[in-house]
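Missing here: one protein chain of the complex. Every other protein chain is in place.
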Amino acid sequence: MIGLIISLLVVATRSSVPLILASVGEVVTEKAGIVNIGIEGFMLLAGVVAAVVDYATGSPLLGLLAGAGVGFILGLIHGAASAKLKANQIVLGIGINILAFGIGVAVLNHVWGNPGQSAPLPTIPPIRIDGYFTTPMFLAAIAIALAAHYIMTRTTLGLEISACGEDPHSAEALGVKVETLQTLVTAVAGILHGLAGAYLVVDYIGQFTRDITAGRGFIALAIVVLSNWNTILALAASYLLGLAEATALNLQAILGVPALSDLLNTLPYIAALVAITIYGVKARAPAWLGRPYIKE
Amino acid sequence: MKPVVEKLIGSLIGLAAALAAMALAFSLLGYNPAEAFRLLGEGIVENYDIMLLRVAPLILTSLAFAVPAFAGLFNIGGEGQAYVGALAALAVSYIAPNPVLCLLVGALAGGLLGYLAGVLRVKRGVHEVVSTIMLNWIAFYTVRYIVVNYFKNPYYPDTTNPVPPPGRLGQVAGVPVVVFIAIAACILCYLVLYRMPLGLAIRSTGAGYEAARRLGIDVEKAMILSMLLGGVFGGLAGAVIVIGETYNLDVALSSVYGVGFDGIGAALLAWNNPLAIPFSSLLLSALVAGGYQLQIGMGIDIHVLSIFTGVVVFVLGLPSLYELLKPKLQALRLAKARRRGGGA
Partner (left out) sequence: MAASGSQPLLAVRDLVKVYPDGTVALNGVSLDFMAGEVHVLLGENGAGKTTLARIIYGEIRPTSGEVIYEGRRVLFRGPWEAIRAGIRMIYQHFSLVGGFTVADNIALYGSRLGLSRREALEAARRLAEEYGFRIPFDARVSDLPAGIQQRVEIVKALLVEPRVLILDEPTSLVSPLDVEALFRVIRGLREKGVAILYITHKLREVGVIGDRVTVMRRGRVVATLPAKKATVDQLARLMIGERRLPEEPRIAAAGAAGERGAALRVENLRVVREGFEAVRGVSLEVRPGEILGVTGVAGNGQDELVEAIVGVLPVAGGRITLLGRDVTREPTWVRYRLGLAYLPGSRKLSLVQEMNALENLALGLLGAGKLRGPFIDWGWVAKLLVKYVEELGVVMHSPYAPVKHLSGGNQQKLALARILAVEPRVLVAVDPTHGLDIATTRIVHSILAEMRSRGMAILLVSSDLDEVLQLSDRVAVMNSGRIVSIKKPHEYTLEELGRLMGGAA
């Protein structure tokens, strides 16, 4: 039993990585007042590019880097369209999600001749601790979450970012270039979304499939609310929902009843929905979240 | 609301951008875009029956997005509502193979899912985008679980037992009956939105929440009912697929998969207008029909067409060219007026 629990806890270190990266990125984006519903699409596009790069070069690390780059560019686009052009942030995000799905399929089709999945790809070597395997990306994700927490709570930059999302007019009065900062924050957070997608491909799953993200981008959005826009709590909530996924996976293996696997698959989504229903009411979103900031 | 011409121009810009994106995608993938578009066009003519079959669920998922949008809500759950609608219709057909009953129960199932998201939003502050996506995935796996474990066809294990013939809807004059149902749904939707008090309440909630509640409108009820109604249409979309198109489900739910998201594209293209939705849906389903030809002729998977839908949605999310230019135009006009005033 204890062995089982430990193994669950260890599997969760792997399944929680994309949730940590995506939700930490989104906490920071939303703190700046921009909502990104398109995380799922960011992850998919970054994932497919990471897959191609990994496939072509044989280097999962280069794949990861490429995924980060894709995320940055997408973030720049979403950020600029939202902050500067005052686009409808939610519709934009839906568009990116649908678009990314199509591009993913197109690339799969073109490179691997299979619209569903890629060939297996070289992956980042795991870390072995006492017989259990985890990923170095877990440590990286924790480091990123802590760094984000430090920036958001301890630095002037963090205050300026939060001021954009709370009260852009006050921020502007204090000389913060609100639109530019919002764009840059969305772009940098895009890197994290990109890393999350690339990680799925070059580490966790080891191949690209057309629905590899499986709603993780949206679970990340739920985590943001659960964390009450706090990066450390987002880290914790991500790990717990990663644990839900790990539990589903393990139960499938243990019960050995493949018939139940689909029911178990619903576990993370139910967990997220129930959690947000119970705790979401107390959460306090940044006051200007998703509202276009229009100067006088 | 904007004038019609402005909306039409916006939609045309969206379409043009989407076509350009497709052309770009084709050439990047090493296909000749001209050839690809020729095949697409050919496919629309050849597979017009597919087009007619696809248009019905697409119209309905468009309505699923459009109705809550009038109340200011984003129902991204058309997909999940269609899954449960399809399953419910299928299940009922085994017991009581009556198409009307099947459609009603399918609609009800989708409606419940929409209602749940509406209540969560109004009473618990759960954003509908998050809740509907979670419900999409829960619905997907649950429906697949039931399909695989309870409804499997012993002879064709990849599909369910078919709908018994008395439960099926066929064609009238070469047009699937479900198309008429979908068009009737659009008219019903129009009537609800523009002729009935509920629709007035829903539209005022989306157009000006703060004003509407100060005018004595029960905005919370309007929001919840709009989600319920959207869910009903989403559920109906799934039901018409099973009762009027495929007569079964496959274990990957591939006949339903994606129809909810395509519906968002069709809805935005029509600016959520229920009377314009049949046309935008026809356009996107024509694309699907053409896509099959593309798949056969060039080996390009049909889901690549999501690029088209995605770009349409993205572009329509951007402010229109006119809106971007408006402040500049105004400044210009003001400056002119001031100059004239100064001169006089």
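Lettered A and B in written order, each chain numbered from 1.
To be clear about the criterion, contacts are C-beta pairs under 8 Å (C-beta built on N, C-alpha and C of every residue); 3 or more make two chains touch, one makes a residue touch a chain.
Fair warning: this is a prediction, and the values are worked out from it, not measured in the lab.
J.: Identify the visible chains that the left-out chain touches across the whole complex.
T.: If we consider the entire complex, the absent chain touches A, B.
J.: Which one, B:Ser204, B:Thr246, B:Ser281 or B:Ser306, makes contact with the chain that was left out?
T.: Of all options in B:Ser204, B:Thr246, B:Ser281 or B:Ser306, contact with the hidden chain holds for B:Ser204.
J.: Please pick, from B:Gly30, B:Gly174 or B:Gly216, the residue that touches the omitted chain in the full complex.
T.: B:Gly216
J.: Of the residues B:Met196, B:Ala252, B:Leu275 or B:Leu332, I need the one that contacts the missing chain.
T.: For the chain that is not drawn, the touching residue is B:Met196.
J.: Of the residues in subunit B, which ones touch the absent chain?
T.: Residue positions of subunit B that touch the missing chain: 1, 191, 195-197, 200-201, 203-204, 207-208, 210-218, 220, 334.
J.: So which bits of subunit A touch the chain we can't see?
T.: Touch with the absent chain occurs at residues 154, 156, 159-160, 162-163, 166-167, 170-175, 284, 286-287, 296.
Assume only the chains that are shown with their structure count from here on.
J.: What is the distance in Å between the mean C-alpha positions of subunit A and subunit B?
T.: Distance between chain centres, rounded to whole Å: 26 Å.
J.: Quick one: which bits of subunit B touch subunit A in the complex? Just the residue numbers, please.
T.: For subunit B paired with subunit A, touching residues are 21, 25, 29-30, 74, 76, 120, 124-127, 129-131, 133-138, 141-142, 144-145, 148-149, 258, 261, 264-265, 268, 299-301, 303-319, 324.
J.: Show which residues of subunit A lie in contact with subunit B when the two form their complex.
T.: Going by the criterion above, the answer is residues 37, 41, 81, 85-92, 94-103, 105-110, 113, 115, 210, 214-215, 218-219, 221-222, 225, 259-260, 262-263, 265-266, 269-270, 272-273, 276-277, 280-281, 283.
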